[in-house]
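A protein chain is absent from this complex, but the other protein chains hold their places.
Right after this comes chain A.
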Amino acid sequence: MWVKPQEIYLKTALWDTEETSLYFVLQCRKGHGKSKGLSSLLVGTLDSVRDTKPAPYRILHQTPNSEIYYVIATALTEQQIRQDWQWLIDNVCSTLHSFDTEEEVTEFVCCKINSVMATEQENITEDEDTITYKNVDYEFHQRFNMPKDEKLVCYYSCSYWKGKMPRQGWMYLSVHYMCFYSYIIGRKTAVKIRWADVTELAKTHSLIFPDSIKVVTRDAEHYFTMFLKKNETFALMQQLANIAMKQLIDDKSGTFNIDKDLLTKLSKNVPKKASFLKRDLDARKQSNLYTLRFRLPQTEKLDGTEACTLWTPYNKKHNWGRLYLSQNFICFDSRVLNLVRLTIPLRNVHQVERADSGGTGSSGDSGSILITTAHHTSFLFGNISDRDFLVHKISELLAKLPNDVYREKAIRAMAKLENDSHWTPQPPLMTLFKTHQTSPIKQMQQKKEKRWEDHMAEVGRGVSMYQTTDGSELVVSGLPESLRGELWSVFSGSILQKAQNKGLYERLVNEALSSKNQANDEIERDLHRSLPEHRAFQNDIGISALRRVLCAYARKNPTIGYCQAMNIVASVLLIYCPEEQAFWLLATICETLLPDYYNTRVVGALVDQGVLEELTEAHLPELHAKLDELGMMKMISLSWFLTLFISVMPYECAVNVMDCFFYDGAKVIFQVTLTILDINHEKLLKCTEDGQAMQVLNEYLEGIYNEEAMALSTEPRTEAKTIKIQDLIYRTYRSYGSTVTSEHIEHLRLKHRLRVVKQLEDSLERNTLRALQQDKLLEPNELHDLLSIIREELFWAKRVPCERLEAPYEAYRLDYTQFKSLFTALSPWAKGDYAEAITARMFKLMDHDDDGFVSARGLSVAIGLSTRGDAQRRLRALYCAHAPPLLTHQDLRPTHFTETGEEVADDAISFFDDIENPPTPEPLALSGLQRSISEVCGEGSNMDKSTDSTTSQTGSPWEGYTSESVRACGLAGLAGSSPPSPGPAPPPPAPPLPRAHFLQLLAALHDLTKHSAPHYEAVVLAGTLLLQLGELNHRRPDLEREMSQDSLYLAAAAKQSSTSTMDPNGNTPDEQEIRRTQSQESESVWSITLEQFLATMLLQPPLEEYFNEKISLVPQLEALKQRDRLHSVS
């Protein structure tokens, strides 16, 4: 890579010269590549301590009579520098001869290099990382043996406490790892920690480790000190750990997308240092805060901010604050907390103009702009320092807005065409199913409505209403029922989602209702169990609307699908909102307000239980101790949070909590919960057991009442009244309104997420181990190691274990490549030439549902059988792995490879030929085996079909043997290997082996034993007997099984003495026999049964001994662990 020519004086210090020409020198830095010795050690230390990180290769320019050298190119690898060198020789050197003076030469070279760089740089986009960063990135990958796609985010100078000694070095933060490296006078310290393994991150300060960052993993604690930018480092560490946790939660592919869009937007606000990814993460964080603050869709990316004033017409004041700009919105938040907040969707903006001398006072005059929306509302911003830039920027964003007016029309037209469905979205259900209101309640509601009408006359209505302190007060006292739907949508921001996704709901409903899936079944079961007390849901109108909303959401977000509790929340939303609005509110709750609450492991709810516990400990320490003692701290409020109190309070009260929840965010439910606990403080302290405490709280919650709304049932309430909901909410805001903030909650959520995810992972691992131990094959410590290796393997494949219904071990699913790499490393059966074939067949034996994946149990059983099973089980497993229909005719068919390894393309023809002409087996058809493997990974279903047709055509004794029965037989003797049926069933019988299959099995056995003469001979002997037996079965197809077993012994006795082990050509006799008998192959059946096979094999003492040998896996597991984990190398 060319660099701007720089003068240097020291040519040789720390560098070795590799090559010279008249004007150029190619050098390699000491300590790199081949050079060794003390000086290289020193350079290594220097490079590691100072942040110079020079590239290890460079080219200098010099003229013979000058002492000055110019660096003109640097590179990370020799290859790159050679390329540049060659370019110089080819293009520049010849020209240089034409100059008269050396000064001219130097001038030319510098100029040339500069211009080369200039042209190159045009191609370099803005996201290109700096050269220093690239060097570090390269080192990082080298030192920690990282895969190429692991991205370094940033690096910091710091000290690592190794024992009681601090080591100065560098901390590297990458997307999946945090690493530390120091190299001081020959002593190397390297630490590599995966974010997913981190259980705690904290800033600590103690005598031993002053002012440090503590990183705790399952195995160890690490301390890092002496950061230059401790806060920045810590924040980044938190963010990365959190991303890792999110990936574990979401089970999404772990690919980390660089958001170029976001970067270019924020690049001016973020210091250019560090990596592209670091800047990206910073931008991401700022955007997250922004979308949270203004309840914008999460895809929104912050473009920039600007301090200015907003003119509020209702009180005729200029309010200082900050204007935020993103691709779809202009937002404003006052400097004084909660004074005024505003969101203007750009799509509503009609006009942006400079407003001058409005005569409204002194402060608003300079730098004002006036934004008018399509509804003729105007917003005046003042005191903007760079007004022209802002106006320019806004118009730029406006120009970029997708012109979706036409698109919407098109969608609507399309929807009309498609819409043959028989449903119409319902209005708010309360308009259809009115509750009878007493006149005082009616008056109360009218008064509220009036107050809101007045308020909205001042601050505007809809998305862009000024959200003011007055507004907050009105919210706290409870929204009027008639305005609830509208205001919920505005406050929560779901109205924006709805506007951005016109037509989506209708489409989702149509798709969802026409499909059949588990979520829909679960929804169906709960429709009548959502808000049964309300008349709307005692009726098909309400039930159908609820079904549509829930099914459409399950369709929209399959990672959540349907979670009980959503039905309860959705039903209340439907009472107050039109159907589509209810849908978008539900989406906003699930995705933004209560993140991860309803996912497959209810992670978010568990996280928030932890958050609540911590808040209780801080605010109500005595009560916390008590509840903890009762063992109910972790569970009291699960249903409170999951259903937004609807399932525990009368619903007409819970909606008041929801008013505040949509207005102020998730912190409200924490505040309300704390208040409820506080109020019941005394009673709870007196409780002696958890049930009693539960009852205290239940009675209190059921007794909450709302005099301003009509209760659903006209029957008198049975519960004793406890508190007016309005009083509860006032009290909440008074006690905790300022102490429990959204930022604090977000921070605590982050912290507890680490813990919860870790716990879930651990319990999954524990359950898996317990399940695997029931197979009684591998030792618990071996299983433990095996599982951690599987996790590692999945981790690198960027696949996250996701909990499944069937059994814990199903969470870890390996594809063939992963299975192969582990099986090959661990099983003694996968060592020889046949390793691939055996591995593929074992994979197929274990892949019980033919989906191309094997669970952790499959692998552990495959390995366990091959190392621990007794001889009979091992041989049976091998036998079944080679039996039809698992091993298909397709697998056996020899394929022809050209010399380059390419397959002759006669696949299709021979495929059909097979059906008529039984394949000619070729005993050591390696090529055929490789093929079979590719098929195992690929078109499994295809194969099965072909086998089916083959077997049915020949009308053979293999009819009635399914893959499942063969698998069950091969794995007989394992706990719960048969499908859930009460009582243990005998293993199903195994199919007889046709000749071709048997030969494959024999070849595999040869391969396994070929290193030990006695074993090998025994296999040959047994094989010969079995082949003869097969012939016998063939000639007498009507022979009964029992008889054939008698004949086995006859044959065995007859043959034992006469058979030679190997002929001079090194061919085993059976191979010759095969060739001889090939021509005799006919339609009638040649076969060997499992019983015959086992009896013959086990008759050979060496084989019995060989297959009974218990093989320890510990060394292999150790080796694998070493490969993966380089935790602390010194």
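Note that in this section a contact is a pair of C-beta atoms (placed from the backbone, for glycine too) under 8 Å apart; a residue touches a chain by one contact, two chains touch by 3 or more; residues count from 1.
In the analysis below, contacts and distances are computed from a predicted model.
**Q** Among "Molybdopterin synthase sulfur carrier subunit", "Carbonic anhydrase", "Dolichol-phosphate mannosyltransferase subunit 3" or "Ras-related protein Rab-11A", go ahead and choose the protein name stored in UniProt for the chain not displayed.
**A** "Ras-related protein Rab-11A"
**Q** Which is it among A:152, A:687, A:772 or A:787 that touches the chain not included here?
**A** Selected residue, touching the omitted chain: A:687.
**Q** From the list A:601, A:724, A:784 or A:1121, pick the residue that touches the absent chain.
**A** Spelled out, the listed residue whose C-beta touches the missing chain is A:601.
**Q** Using the touch definition from the top, which of A:442, A:770, A:831 or A:1011 touches the missing chain?
**A** Looking across A:442, A:770, A:831 or A:1011, the contact with the absent chain belongs to A:770.
**Q** Kindly state which of the options A:352, A:679 or A:760 is in contact with the chain not pictured.
**A** Spelled out, the listed residue whose C-beta touches the missing chain is A:760.
**Q** Can you list, in ascending order, the chain A residues touching the missing chain?
**A** With respect to the unshown chain, the touching residues of chain A are 522, 525-526, 528-532, 538, 563-565, 567-568, 599-602, 605-606, 631, 634-635, 638-639, 642-643, 647, 683, 686-689, 691-692, 694-696, 698, 760, 763, 767, 770, 805, 980, 982-983.
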